[in-house]
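A single protein chain has been omitted from the complex, and every remaining protein chain is retained in its original position.
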Amino acid sequence: MSDAKIVVRRLGVFFGQAQSLRWVTMDVPRNRILGIIGPSGSGKTTFLRTLNRLNDLSPDTHIEGEVLLDGQDIHHPNFDVVALRKRIGMVFALPVPLPMSIFDNVVYGARLAGVKRDKWDELVERSLRAAFLWDEVKDRLHTSGMRLSGGQQQRLCLARTLAMEPEVVLLDEPCSGLDPISTAKIEEALTILKAKYTIVLVTNNTKQAARVADDTAFFLMGEMVEHGPTSQIFTVPRDKRTNDYVTGRFG
Amino acid sequence: MKFNREKTVERLLLTVAFSAIASLLLIALFIFKEGVPFILKVGPRDFLLSSDWSPQAGKFGIYPMIIASLWITLGAMLIGAPLGVAGAIFLNEFVPRSVMRIVKPTIELLAGIPSVVFGFIGVVVLAPLIRTHLGGPGLSVLAGAIVLGIMVLPTVISISTDAIGAVPNTYREGALALGATRWQAVHMVVLKAARSGIVASIILAMGRAVGETMAVIMVAGNALKIPHSPLDSVRTLTANIAMEMGQATGMHRQALFATGVVLFIVIMILNSIATAAVRRRIGGKGNKK
Partner (left out) sequence: MRIPPKYTQMIAVAVLAGATLATLAVLLFIIGYVLNKGLPVVSFQFLFSNPEDMGRAGGIFPTLVGSVLLPLLAIAIAMPLGVGTAVYLTEYTRETRATKVIRFGTDCLAGIPSIIFGLFGFIFFVVMLQFGWSLLSGGLTLAIMILPTIIRTSEEAIRAVPHSYREVSFSLGATRWETVMKVVLPNALPGIVTGVMLGIGRCISETAAVIFTAGLALRLPRSVFDSTRTMAVHFYTLAREGISNENAYGTAAVLIIAVLLTNLAAYWLMHRFIARRTK
C-alpha cells in the first residue's frame, strides 16, 4: 500500500558482523496505531530505532534495504538526519526527563528547531493537554521535571515529543514501569492522538497491543514473522509461532 | 546550514584536542634543542661523570649533582614509601569507610601545601634539629630526604589507596573464610593483588621527588661536592638549574638546559615504568580467572 506513512523493504540491521534484524518488509499505515509485539531480544527496539536513525549513535552499525518516509529514503546520504528526528519523535522505555523545569523540558526540541519565544506558552499547554498531564502540572511548570512521579514523567516525555509537532510518534515499551492508572492514561492519549499522528508502539505486553493497536506486527529473533490487523493477529494468525506467542505458550 | 556549523565545530575541537600533545612536543623540542648540542659538544662522559662544575672556567661536570639527586630521592622514598603504604593499608583495611572518606581527602588537601612552605619549615625546624643532635650544617641530604619524603607521602597514600581499594572484596572474604585474621588476609592476599598499583605509586612519587626544586634548594645546602654522609650539604640537579639560571648565558645556560634534558629523560622513564605497571595490573586482572 503506497499510502503508508513509512515503507520498509528488506531491511537488515547489522551491529558489526552480527545481524540483529533480518530482512523486514512491511508498511506502517498512516494515522493508525501499529503495535509491535514479541519476546525480548526479537529486534523490536532495533526496528524502532532504525526508523528515526537513532541506531546511528551506536558504533559500527550499518543497514541494508530501505526505509521510506513519505516515499523518501531516510538513509540517503543527503537526507537530513536532524530534520528526520523532528518529524519522527520517540518516547523511551524509562522516563527520562531532562534535568530542567517541566516547561523547559517541553520546549527543548521546539526551541532548538527555531520556534519563537512568544509561541512557547501556547505550545507547552497544548502538548501537556494532549499528553493528559496539563491539569496536574499547570501550577508548577517551572519546577524540576525530575520531581514528578514515574507516570507523570513519562507523560512529560510524551508531551515533549508532541511539542515537536512530529508526523510519527515511536514509543518503546512506554508503560513498562508504570502503574495501571498511568498506563491507562497514556493508552487513552494514544488513542486520541492517532487522528493526528502515525503511531508505532513497541510493547512486551500483548494485552496492551490488543487493547490499543489497530495493526500488529509480531517479531521473533530478529525476524518479522507476520503482521496485519490486530483482530486477525490475535484470533486467526497465519503463522504457528504467532499463535503460540499470543496464546502464551512461550514469551 | 546547521550541518556546516557542526562540521566546523568538530574540526575545531579536533585541533584543540591536540593541544596537549602539541605542548608536550614543543617542550621536548625546546629543551632538547638547547641542551643536546651542548651534551654532544662537551661529550656525555665528561658531562655526566666529571665532578668539576666551574662555569667560569668552562667546566660542566654534573656528577656530584647526580649523586646528590640520587641520594636524596632514595632517602625520600625510604621515608615516604613505607609510611605511605602503611597509611594506605590502614585507611583501607582497618578503619571504617566514613573515617577513610574524611581522612583521605584531608591528606590530599594538606598535600596542596606549596613546596616552598615545606622547604621553609625544613629550614627553620628540621635543619637546626639535625645540626644540634646529629652534627653537620643541618642543611643536608638528611634534611632534604625527610622533607621530600613528607612531600611525596600524599601521592603514595592516594594512589596506593586506590590500588588497594580496587582489590575485589571476594579476595578478602575468601581469605577470612579460611580462618585468617584481617591482617593475614591483608598481607597474604590483598597486598599481593594490589602490588603493581602500589609499586606504581612509589615510582610516580620517585619521579616527583627527582623533579622537586624549591624545597631542596632551601633545605639541602647546595654545596658543590659529592656527599659522603647524610649530614653533608649537597646540590641536586634541580637546585643547580634553578640557582644558576638567572645569571647564566651562552654555554653556561646551555649546560643548565642539558641538565634539564637529563632530568626530563629520567622522569619520563620513571613515569613510563609506573604507567606500564598499572597497565599490567589491569591487563593481568583481566586474563586471570
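Chains: A and B, in written order; residue numbering restarts at 1 for each.
Convention: a residue touches a chain if its C-beta (ideal position, glycine included) is under 8 Å from a C-beta of that chain, and two chains touch if they have at least 3 such contacts.
Note that the coordinates shown come from a computational prediction; the quantities given were computed from them, not determined experimentally.
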Touch with the omitted chain, as defined above, among B:I39, B:A127, B:V167 or B:M218: B:M218
Which of B:I62, B:M77, B:L91 or B:A143 contacts the chain that the document leaves out: B:L91
Candidates B:I113, B:L134 or B:L178 - the one touching the absent chain: B:I113
Sole contact to the chain not displayed, among A:A113, A:A184 or A:A210: A:A113
Footprint left on subunit A by the chain that the document does not show: 52, 54, 57, 59, 82-83, 85-86, 89-90, 92, 94, 96, 98-99, 108-109, 112-113, 146, 157, 160-161, 164
Contact footprint on subunit B, counting only the chain that is left out: 2, 5-6, 9-10, 12-14, 16-27, 30-31, 34, 82-84, 86-87, 89-91, 94, 103, 105-121, 123-125, 150, 153, 157, 180-184, 187, 204, 207-208, 210-214, 217-218, 238, 241-242, 245, 256-257, 260, 263-264, 267-268, 271, 275
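Keep in mind that, in the parts below, only the chains that are shown with their structure count from here on.
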Rounded Å distance, subunit A centre to subunit B centre (Cα mean): 57
